[in-house]
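To start, the structure under review is shown below, and the notes come after it.
For this depiction, one protein chain was excluded, whereas all remaining protein chains were kept in their positions.
In order of appearance the chains are A and B, and numbering begins at 1 in each one.
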Amino acid sequence: MKSNKTTELMVGMFIAAGAAALFVLAMRVSNLSSFSAGDTYHLTARFENIGGLKVRSAVTVGGVNVGRVTKIDYDSERFQAVVTLDVENRYNRFPEDTAAAIYTAGLLGEQYVALEPGGSEEVLKDGSQIELTQSALVLEKLVSKFLFEKAAEGEKK
Amino acid sequence: MDAAQPQNDSDTLVRIRDLHFSRGARAIFDGVDLDIARGKVTAIMGPSGTGKTTLLRLIGGQLDPDRGSVQVDGEEVPALSRTGLYALRKRMGMLFQSGALLTDLTVFDNVAFPLREHTDLPESMIRDLVLMKLQAVGLRGARDLMPSELSGGMARRIALARAIALDPMMIMYDEPFTGQDPISKGALVQLIRLLNDALELTSIIVSHDVNETASISDYVYVISQGEVVGHGTPEDLAKTDSEWVRQFMQGLPDGPVPFHYPAPDYAKDLLNDAV
Partner (left out) sequence: MLEWIRQLGRSGISQFETLGRANLFLLKTLVGLPGLLRRPGLLVAQLWSVGVLSLLIIVVSGLFVGMVLGLQGYNTLVDFGAEESLGVAVALSIVRELGPVVTALLFAGRAGSALAAEIGLMKATEQLSGMEMMAVDPIHRVIAPRFLAGFISMPLLAAIFSAVGVYGGYFVGVGLLGVDDGAYWSQMQDKVDLFDDILNGVIKSLVFGWVVTWIAVFEGYDAVPTSEGVSRATTRTVVYAALAVLGLDFVLTALMFGD
């Protein structure tokens, strides 16, 4: 075996390299860098249909990532999905009449919640509910609606 | 053969009574009585495979007997707790057949091993102690060698230095002379006796090298087939009535222990082939 000092040095370098590799994986490979662990506040929104939205899906405003979906519940009295959004504290000036919509990234991509600020003076606070929502578009519904309308048009003629 | 004659208690370091031990269905010891006198060199001899090494492991508490009592310095070894056993082992040294040096440590570190494990002595004092022990076995110059660079005889002397590192009350030697050339054998024989007298140790030698062992022993036990078949001073044993002991002590090829493994009649056996 090498002398004690060399061994210790190499072992130290080995552990440092392992830690650096973990750091690279976290910062460079995963989405940690785009996900701030800073303080957040909660908003809720009710949707008729959330489509393929999942916990940890993104919340964006004008395409900018501002938070995440942290909880999805179903209210069995009002037959609505209740989605809890975690929004970073530095984006805390959304007007009260902000709307939430569920969109799809690209044709087959993941679904996310997009917020569209309104014009009210009042701002949304922690725990507020977003009243204006637009459900996810379900492909099958769209297709059948389209076919149905076409058929109806044909009959009229 | 009857049991060993009772001796004065304070003179007896190891007292074994009615020892039974078996491995699987094979009985290794079947009622062995032994007394090892304090301050003396006691040899335990017997043919290969009679469990002499097993006896040392029983004394050291590495094995537990099926029945009977093993007392070392008044303590009942099988009944000791782990802590008690480890405390007792610090006062025992054992020299294994192969030396059992730690192959990843130098000679110096091997001898220092028990000191570093069991004491908080400063490194300078450990160095002095190790060099003293190495000097005692005549290998102070070999301190920086690795065990793989040692000859068999040197490895055993280093192991001996390690065994006396903690100044034990007794040392057990497991086949110390096997596979040694005459010179290193002679050196070991002399060392065992010298160390025993100089350090006021009690030595137990397990061996089947009759001449070397008898030359330095104060008392000899001969074990065969799980029993003590003879004991006494080497001079007594040389004059014994027992044919068996005489055959063993003098190394005769044939006698009560037959040269031939039990077999059908020779002539018949040869003829059988033709049938």
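Going forward, contacts are C-beta pairs under 8 Å (C-beta built on N, C-alpha and C of every residue); 3 or more make two chains touch, one makes a residue touch a chain.
Values in this document were obtained by computation on a predicted structure and should not be read as measured data.
Only one of B:Ile16, B:Val77 or B:Leu101 touches the chain withheld from this view, namely B:Leu101.
Think of the hidden chain as still there; on chain A it touches residues 1-2, 4, 7-8, 10-11, 13-15, 17-22, 24-26, 28-35, 56. Residues 57, 60, 62, 86-87, 89-90, 92-94, 96-98, 100-103, 113-114, 117-118, 159, 162, 166 of chain B touch the missing chain (whole complex, contact as defined above).
One rule holds for everything that comes next: only the chains that are shown with their structure count from here on.
Averaged C-alpha coordinates put the centre of chain A at 76 Å from the centre of chain B.
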